[in-house]
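Encoded as structure tokens, the structure appears first; notes follow it.
Some chains have been omitted; the remaining ones sit where they do in the full complex.
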């Protein structure tokens, strides 16, 4: 899914280049009687991408829904799960109607075209590289779904469900789709179309597109909405961390689809991506655990699972580019820095990022994106990083991060302010005290 | 008759119950409560946010007894529930005007 990968592949020769191309143009040809070079469907790669799609969907529901639900107070458990579930449904429809087209078609480096509205032109036999385009579209859909769901952690326990739906609808189309296009859209020849990709920015599975994007939007949202009533004074201890452990575990397992699936093939690169994903998650989990053990006297369950997620976030842009040793270091750094992001930083600046969408996904995404430029190994992903003498790559990464942060930050802010004026973002005090479960959804956990 | 209300540490429940049986106490009623007092609450930390849990889990025992055995019961409860550490709890004694056994309608001492 990453343009570098494509370029590298394209370098191997037209045949393989075609095999790996993700453009519709090629698919057309595939339908017509094809030349020797024409890509043919690989059942092994297709099997892996079908599974990866299922795994990434599982990350959002039930994974993320549980991870978040376990951290809120009992009165908001269902409301939090409702958000992830509703965004799954909403994101699916938006992606089909126009999102996919805006993200992956067209010839502009800034935004996609409208060729694929309602998935027009995707036939049973249409290929994207050597997998069906329907599968590529579905795999990408799951990223489109989880990104807004990640944001909900920042404003948990206080946002109106209706306002959340409106905000996310706009955000997915106005923020996600273009940023995705900038980083991952390809030309027919498999070279990068999006301007960030063309610039040479590396993002294997979504450090910028997914995590920085979501983390920064979350930070903006929690500041615009303001803290929960009683923040800092009332006891807001998590209701049931067992749910969060299940969620974190399913996120970890599902992340194999997220990262190794981003190789778009069941090959050595996917294997390496899976390995570094596991290594970074483990290293970060231990790093956070020991940091907390030393500083707070006790290693907590919430700590170790948060660390694992931090490591998974940080390795996301790097998977497919770095090796085991790089992953180990990225994980250790992410674990410690995100621990600080979710504790020191947040308390210093006093914003109420309820479930640390920014502290974990924003901070972890930024660390990962930059370290990708440090640890990239040429004969894994085709691009060398700082350690292999390509100092420039770090700068490229920093620029890509900066542009993403600025764009999502500004646009998210504007969207939220407008919606606040039009319909209001927050539930009233009565509803907030009563809890979103009953106040908004008429249900409670008994 | 007296209603003896004891607030004790949860893990002492079984000991207290066993201490009362020999005194002829046939039944009692227990509820989970939270106690606030001299005993300091625990601190839970979640991602660096510290929450002092002021209210500690306690168990409330309510036992109705006839006046004769009231003092022994009060004594027995205290002995069984005592650890000597802060937070052991309280015993309150209240007068009961009437008592009934629902199954039979028996009244007062016969009801206990």
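Each chain carries a letter (A and B) given by its place in the written order, and its residues are counted from 1.
Definition applied: contacts are C-beta pairs under 8 Å (C-beta built on N, C-alpha and C of every residue); 3 or more make two chains touch, one makes a residue touch a chain.
Note that the coordinates shown come from a computational prediction; the quantities given were computed from them, not determined experimentally.
Summed over the full structure file, the protein chains occur with the copy numbers A x3, B x3.
Everything below uses one rule, namely that only the chains that are shown with their structure count from here on.
Of all residues in subunit A, those touching subunit B in their complex are 71, 235-238, 296, 298, 300, 302-303, 306, 342-344, 346-347, 356, 359. Across the complex, subunit A is touched by residues 44-49, 51, 53 of subunit B.
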